[in-house]
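Every protein chain of the complex appears in place save one, which is left out.
So that you can tell them apart, the chains are marked A, B and C in the order they are listed, and the count of residues begins at 1 in each.
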Amino acid sequence: MISALWVMVGISLLLGAVLGYSAIKFKVEGNPLVEKIDAVLPQTQCGQCGFPGCKPYAEAIAKGEADINLCPPGGEEGIRKLAELLGVDYKPFGEGAGPRAKAVAFIDENTCIGCTLCLQACPVDAIVGAAKQMHTIIASECTGCELCLAPCPVDCISMMGLPESIQTWKWPYPVYTLAQPKNPTREMPTS
Amino acid sequence: MRRLDHFHGGIHPDEHKLESSELPSRIAPLPPQLILSLHQHIGAGAKVQVQAGDHVLKGQLLASAQGMVSAAIHAPTSGTVTAVRPHAVPHPSQLPGLCVHIEPDGKDQWIEHAPLAYRAIPKSELLAKLREAGIVGLGGATFPTHVKYSLAPDQRIQTLVINGAECEPWITTDDRLMRERAAEIVRGIEVLRHLAAPAETLIGIEDNKPQAIAAMRAACADSDIEVVIIPTLYPSGGEKQLIKILTGKEVPSGGRPTGIGVACSNVATAFAIHRFVDYGEPLISRQMTVTGNVRTPQNIEVLIGTPLQELVRLAEPLPGVTGYILGGPMMGVDIEDLRLPVVKGSNCIIVKSAKLFPPAEPAMPCIRCTRCAAACPADLQPQELHWFSKARDFGKAQEYNLFDCIECGACAYVCPSHIPLVQYFRFAKSEIWQRERESQAAEVARERHEFRLARIEREKQEKAERLAQKEREATAAREAITLAQALAAKQAAKQAADPDFEPDNTQQMRINAAIERAKAQVAAENPKNTEVLTPQQQAEIAEIEARRAKLREAAAHPGADDEPPKHS
Amino acid sequence: MWSSPFITTPSSVSQIMLRVLIALIPGIAFYVWYFGPAILVSITLASITALATEALMLKLRNRPLKPFLSDNSALITAWLLALSIPALAPWWLVVVGTAFGIVVAKHLYGGLGNNVFNPAMVGYAVLIISFPLHMTHWITPNLLGGTELSFAGQLNYIFYGVLPGGMTLDAVTMATPLDTLKTQLHLGLQVSDIRDMPIYGRLAGKGSEMVAIGFAIGGIYLVFARVVNWLIPAVYLGTLFVVAGIFHLADPVHYVTPLFHWFAGAAMLGAFFIFTDPVGGSTTFRGRIFYAAGAALITFLIRTFGSFPDGVAFAALLMNICVPLIDIWTQPKVFGKKGGGK
Partner (left out) sequence: MTEYLLILVSTVLVNNIVLVKILGICPFMGVSKKLETAIGMGAATTFVLTLASGASYLIQHYLLGPDLAYLTTLSFIVVIAGIVQFTEMVIKKTSPELYQILGIYLPLITTNCAVLGIPLLNVQAKHDFMQSLLFGFGGAMGFTLVMILFAGIRERMEGADVPGIFKGSAIAMVTAGLMSLSFMGFSGLVK
């Protein structure tokens, strides 16, 4: 009985010493994963995920505090990329949380009173203007986060879809008549 | 006899060249309208230099090159610019692009032009002239010629390859051009030889064009240009493939031929250069094959900007037309609208019929038979690329060298499952490009967001500092006031002592000064967030400001314009 | 939106598969000639089962029936399976094997072109592991002059499991030449003694060697018609020859000649019809060399040292497992990335 105790204590002590030493030797500083996650996120800084910006969301994901399906602007592709990066299963968007078509904000120049509230809301400084002057949105910098819509006291900001142009046109996915189900409702893809 | 190399794969589709190659080419009559796309070549679009209502002469500059990879566009005939507005252009999407619309006046009056003594001017100047003359590669890719021949100081061209292979079925423009204009082509080649100074010049022609070979041989008889006969095999006319056949060198993936000491131009390009240096004519016309389901398939010299319907009408379409292909059957674009204009890169229009071009059979799943891999001239594995593109696994597709695909169509041609492989690859490529754009935008957004956070932080600090400053000032002021009061008490004592003393209105002056300061501040109020704008954006903003100023004015003088201002 | 190219070759999947079926006919003809028409019954049974399960699965998966039923791929599975199992196997064995192959190995993976494993070989492996006894009912070739089972008798046995009065199963069936070889070697006999037994012919087993020649004829047609790639049969047979040859030269008492390996069992069928199945096979040049050489090695190992009489089916399945990795690691260099060109 005593020898059994000694054996177990001995093993524990030895392992404890080894682990203790390696804990010091292989100490890891910071979490390099956050940068990688942040690089996948679309940087709209819209806060639709419930975090104040893309970086905080990335930090939350890295810590395992947030799900990967909370970013509508990233689209399903974004979830897929996150799933791949983190080695977890793809997860569809929750009810009504899907992505919307890409759009940019547009300020109705007639209605704008120049209150600067939208300037303060814009996370990427894509609105130009000054107090008492009408504001303009730099369309090429606008991420379509819609954060400027709510603060506007006169509702002069609207979202405008981007028209397709020769530069942004994409070849469509080929129609693959035979391999597709005849009646797609019967077989719903699960992922 | 030169030892020829070969590339991997290749196919032998039915040639269908005899239909159009036997008639002499003719010149198309002046069309009632010309539509010139501003985006005719690879690289940045041209910058329009005319307005609606302008009268232009034949050869007059319509749009100038902007940026490095770009070329100018000229009026193909004299007439009036009726509009500068979007019109459907020959692009797979057939979406509208900005076009200059010209109504010919029928006089076909040339602008002043003169031959160019190109040997007398520096090469850089000659290149600039080619750029101004809008000379681009006419083989299909429309790469601006001046860019191709702008060599780095350490670059030496060993071989100049002139492409007369014309491997796509149905097309015979180069064949016809070589038969009819061999001497002129050689004159153009001489200009290219002057630019590239190659050790050898080779003209590669497929062996299914014996008359063209004979004509070119005769024209090159007293020069050291060599006409090389290559076996007929699609896609021998691909730039990289032809270079491999003739020189045995492989253009590195993602690189240009000049990197391995080879320059390559099409015979039609050489002809266009000849027209420019010997007559001073910019690139305003080209040869096109009209063939397929028409009574007289033939080659036509046509002005750039001619609507395609004019061409098809000249060849008299037969009944049973099911559509049109702009370009060859292997790499062309399926179009329905014949109002599309001819661009510099157009080489052929094929009228389809159900017999000549039966509709695509439904695609079966890929059985990995690798007939596509055996046919691929780029040594790719199309079955893998298809597998990944189909599953939208674009990262994998890129890993398997999707971007080395030249979209020649050989894989889809041989596929027993009739899978539209090329479309899968184009789909995957455009998705990847879009992702690239999005990630670039995200990068910019991240930077701007971080800049904003830094700015807010800085402003907060500044505000804190200002507060501290004010606090200090206030303390100082309080002290000053105490001092002043003491002083005033003293003065009062003095005044009491001396009745002639006049008190200064320091208080009043201070108030005035403060008002002045505030006014200055208001006047100097500038728009925020303008630190990182490009000049273009600033110009846009200025435009909007101008519009607003106008609006304000209109608002200030109601009644001047009853209509409320409209916004797009 | 219709993308270029706008012209294609007239070949089709169905036509390719049809040629494979045609190429199997010489082998089947020899089979019927030497072993009687029972094999035609199993082929028919297997074909009906294959088409029926294929149709059922397509229906369940909500896919169009006509193009997939007419692509002939299910028939190839059926024929290969029927040819791999004894002709006198009870009817339900054929049905179970074919159905398992089509349902599990083919349609659960997404049907034509998506399967990882060769469906016919999966069917075979399931049968030989689950019903080893029934998989030994190989008909004795009529060359041996023993009692011959009439066609009616064969049918009766296949469907009802009864033999004509006075006949025992042992009288009309026998172990395969490969199986006999293994058993006799185990009993301590020498190769030369075993080869003198009446069931062996000039190359391998009497009758069965002719069937193998029939498959080889069909296979050579496939190679010349460019339906299958020449590399896989060549490397497979070559490796098998070399490996068997080395062992035979080193110890002719215990190891048979390489020609015996070629013409015994399913080696020829495998070389031209099973390993050349494009869906589960490697697609790169170097990959095909590894694939075929690996298959030959496994065939030889299992035949010589393993506990199953033939190794072709397991070699096919094991190499199917390796194919994705082989393909990943043998991707050819693309144009312009070959390091300076040739």
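We take it that a contact is a pair of C-beta atoms (placed from the backbone, for glycine too) under 8 Å apart; a residue touches a chain by one contact, two chains touch by 3 or more.
This structure is a prediction, so every number in the text was calculated from the model and none was measured.
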item: Partner chains on view for the chain not depicted; value: A, B, C
item: Contact partner of the left-out chain, one of C:F6, C:Y34, C:F117 or C:F215; value: C:F117
item: From C:A125, C:L163, C:L178 or C:I274, residue that would touch the chain that is not displayed; value: C:A125
item: Options C:S3, C:Q154 or C:N320, residue touching the unrepresented chain; value: C:N320
item: Full-complex contact with the absent chain, from C:V104, C:M167 or C:I220; value: C:V104
item: Touch criterion as defined above, residue of C:M17, C:A120, C:I158 or C:I302 at the omitted chain; value: C:I302
item: Missing-partner contacts on subunit B, residue numbers; value: 365, 387-388, 390-391, 393
item: Positions on subunit A where the hidden chain makes contact; value: 3-4, 7-8, 10-12, 15, 18-19, 22-23, 26-28, 31-33, 36, 84-89, 179, 187-191
item: Sites on subunit C contacted by the missing partner chain, in the whole complex; value: 60-61, 104-105, 107-111, 114, 116-117, 122, 125-126, 129, 298, 301-302, 305-308, 311, 313-315, 317-318, 320-322, 324-325, 328
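The rule is simple: only the chains that are shown with their structure count from here on.
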item: Distance-maximising chain from subunit C - centres being C-alpha averages; value: B
item: Centroid distance [mean C-alpha coordinates] between subunit C and subunit B, Å; value: 56
item: Sites on subunit B at which at least two other chains make contact; value: 92, 362, 364-365, 420, 423, 426
item: Of all residues in subunit C, the ones touching two or more other chains; value: 1, 3, 67
item: Residue ranges of subunit A touching subunit B (in the complex, touch as defined); value: 38, 41-45, 53-54, 77, 108-110, 116, 119, 122-131, 133-134, 136, 138, 140-141, 143, 164-166, 168-174, 176-179
item: Subunit C partner contacts - residues on subunit B that touch it in the complex; value: 5, 7-8, 13-14, 92, 169, 240, 244, 248-255, 325, 327-334, 352, 357, 360-362, 364-370, 373, 377-381, 383-384, 400-401, 404, 407, 409, 412-418, 420, 422-423, 426
item: Contact footprint of subunit B on subunit C as seen in their complex; value: 1-9, 11-13, 15-16, 67, 71, 73, 110-114, 229, 278-279, 281, 283-284, 327, 331-338, 340-342
